[in-house]
Structure formats: structure tokens, C-alpha cells
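Yeah, one chain of the complex is gone here, protein chain that is, but the others are all in their spots.
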Amino acid sequence: MFLRVALLVLKKDVAIEAKSFEIITTTLFFAASCILVFSFAFVKEGAPVQDAASGILWIAIAFSGTLALGRTFERERYGETLRALLLAPAPRPAIYVGKLLGMVFVMVTTEVLLVPMVALLFQAPLFSRPLLLVALLLAGTIGFASVGTLFAAMLVRARTRDIMLPILLYPVTVPVMIAGVQGTSALLMSTPDEALATMWIGIVTSFDVVFITFCLWLFEPLMTE
Amino acid sequence: MSFAVGAGEILGLLGPNGAGKSTIIGMMATLVAPSSGAVRYGASTAAEAGVELRGRIGLLAHELHLYPELTARENLEFFARLHGLRPSDLVDPALAVAGLSDRADDVVSGFSRGMRQRLALERALLHGPRLILLDEPFTGLDDRAAGVVADRLRRLAADGRIVVLATHDLDLADGLVTRVGIVREGRLLTDEPGSTGLRARYRALVGH
Partner (left out) sequence: MKGQYFLPLFALTTAMFAAAPFVIANAPYESTMLLVQKIFYFHVPSWFVMFSAIFISGIYSVIYLVKGDRKADQIAAAAAEIAVIFGVMGLVTGPLWGRKAWGVWWQWDAKLTMALLLEMIFLGYQLVRRYGGPGSDKMSAALAVFGMVNVPFVYWSVNIWRTVHPKTSVVPTLGPGMFGAFWFSVLSFMLLFSLLLTLRLRLERQRAVLDELYLAEEP
């Protein structure tokens, strides 16, 4: 029942997105332009700074993720359909999970473009330990998206939702950012520090577990006025 | 405020804009938590009754709850599945009742307000709810369509359902509702059996 409704919400979001691909394409382009702008911002002796690669990657993920969050929930705002979802005879956190899965899907798709792009622009050996990188990206994306989905959902009726989302989201997800950047840097070293990267993955994973639990619990009280 | 509604009744919540009618409907739909007091369905509150309670409530809100990017058929199929029902039996008849069978595969963003209103009503009734809550159901409907909706509501009430309807359209409510509750600034001013002459009574209490 729980999973069925979550997957139903996900399928519906995919169906809507498949009609225009608006969110995915614009998010991809935005993320790519982020990377370009930051590369020019962090320049040393006329060339992008090597060490900035991991930071730039995660900032691009955070910025594009924030915009995608806003726009996904903008779709639910039009006919106040979020309320209709809350009326389903299913546990309300299932709706949260459905939305979360959709967000993770969008962000992972963006990362599939971003990682090769960063690797190319910075000659960064991001593919030396692909499994660890994937694990780190996935754990970090889930952490960011879990808090982001809750905040975006609760802000849906606020007039200032566009600016409030990043204001609230970024400080709370700082541990994810730190772990993501540090873990990616560990993997980018000439001899990748696997132990360190694994440790960072562990930190983000425990963040994910704790925060998803809180989000699941807080979703219903926050969505009932 | 305090009131009770039972099977077969059509309760009309009348009042000016901003009176709180939508909030009352929201509370009855389990979307708004009252700051004091409780809403009971039978003997239990929403929390006690559990998740299935929502399967017996149908809400037609002012905002219509339709996805503009999806077609009429896709909208109804989604909401049918959300309620755990098989869309094949329900969607086509619902589209026929709404008069939208020929537009079933057009996206809702291209519909007029009246068409969306008819579709939204079908969406609200798709799962055969026992408690039917309607917030301004006649918006965008011409006289004929409004009359059709009113007949529908009478049939539903005769079938033993509970209908609660919030509107500021007194003429349409007149002759439809079996009970009247006049709401103003968060208070229920009166709760009496409905009959004709609503406009006069309303004006007496609210003043315009």
C-alpha cells in the first residue's frame, strides 16, 4: 500500500515530465552553465584550479537540485493537486517518498551529465574508482533531496517559496556538502584514498537514515494546516 | 461552531467570501487540523479512524485538483489508482457523465473552466465516497450544467450519502439544500432546515 502509492506518484510525475521533458532539460543546461561559470570564477594562472573540481561539482548539484525542487512542486501548486494527493486513502508519507524518488531521479540524471563534464574540464580522474563515486553521489543526492523535498513541500503555499527554499535548505544540508566534496576530493587524489572516501560515504549514509526518518515523520504534520 | 450532518442530508454552508467556509470544508476533509475541538466521523476522529477514512471522503475544491499536463482520461485513471481502484470500470462512465468522452484524450490545460469543473466533480465522486464535500461547485457552469449537478447531488443524498456544499450562490442553493448553515467571520450564525426563501433569511442575518 505504502510502496504502491509512492510508485504511483512517481509514475505520474514521470508521465507528466515525459510530455515535455521541461524540468530535466532545463535543469541539465542550468547545471552545465553553473559548471562553466564556476570554472571561470576559480581560475589560477589562466586555467581552472584543479582542486576546485569536487567543490564545483557539488555546488552545481546543489544549485540545480534546488531549482528542480522548486519547479517540481510548482507543478503540484497549479491545481493544488498536492492536497488531492493528501486525500488518498494511504499513509501520507508515501506521497513524500514518491516525490523524493522523482527528485533523486532528476538529480541523478543531471549528475550523469555533470560528472563527465567536470572530469573533462578539469582533467580530473573521476572514474578511477567508479563504484565509490557512484555510492557517494547517490548517498549525497538522497540526503540533499530528502530534506529538500520536505522543505519544498511545506513551502508550496508560501509566497516567498522560491528564495526561502535555499535559505532553509543549504545550512541544514551542510554535512552532506562537506562529506560530498571531501569524499570526491579523496577520490581525485593521485592515489585515491579509498578508506577516507568510504568513511565519508558512511557519514552521509547515516545522515540520510536520520533525516529521512525525521522527514517521514514530519511530512504529515507539516502538510496539514 | 458545532454541528452534525447525517446521511441523506444536503448541508449548505453559505456566507460571504472569507467567512471560513473553505476552512470548514478543509477540516472535514482532514486537510486542516482544528486549533481546538475535533471533527468526528461516526464516533471516531480522523486519527482514530485511520487511513481508509479518506477513501470514503470526496472533495471538490475550488482549485479543482486536476493536473493540467495530463489528459482527462489520465487524470481520472491516476486518481482511480490512487484510491486502489481499477480504472477500466470507472473512467469511461465518468467521462460520459461529465460529457467529455470526445475530449478524453486532450490535455486538461486546454479545457474551459466549465469543462474542468465537470471533470473535477467526476474525479471527486470516482471512488464512490460517502461524505461528499463541495467548495463552490457551480463556478463556471451555465444554468443547464448547474442544474445537472444539482440533480446529481439530490440523487446522491437520496442514495444515503452526506453532502456538504459551500457556496456564495444563494439562488442555486435555494431549493437544493435540506439544511442551511450561515457562516460569517468564522462563526456559524444559524443552522436550520433548508427551504425556500434563502436569500431573505441570508440577508437578514448577514446584511447584504
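As written, the chain order gives the labels A and B, with residue 1 at the start of each chain.
Simple rule for what comes next: a residue touches a chain if its C-beta (ideal position, glycine included) is under 8 Å from a C-beta of that chain, and two chains touch if they have at least 3 such contacts.
This structure is a prediction, so every number in the text was calculated from the model and none was measured.
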- Which of the displayed chains are touched by the chain that has been omitted? A, B
- Note on the structure: Out of A:Ile16, A:Leu57 or A:Met154, only one touches the absent chain, namely A:Met154
- Option touching the unshown chain, where B:Ser35, B:Ser88 or B:Ser112 are the choices: B:Ser35
- Message: Across the whole complex, list the residues on subunit A that are touched by the chain not included here.
- Response: 147, 150-151, 154-155, 157-160, 164, 167-168, 171-172, 174-175, 178-179, 182, 196, 199-200, 203, 206-207, 210-211, 214, 218, 221-222, 225
- Item | Touching residues on subunit B - with respect to the absent chain | 33, 35, 184-186
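Quick note on the criterion: only the chains that are shown with their structure count from here on.
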- Taking each chain's centre as the mean of its CA atoms, how far is subunit A from subunit B in angstrom? 38
- Within their complex, state which residues of subunit A touch subunit B. 1, 4-5, 8, 12, 15-16, 19-20, 75, 78-81, 83-91, 224-225
- Message: Under the stated contact criterion, what part of subunit B meets subunit A in this complex?
- Response: 26, 29-33, 51-55, 57, 59, 61, 63-70, 74, 78-79, 81-84, 107, 123
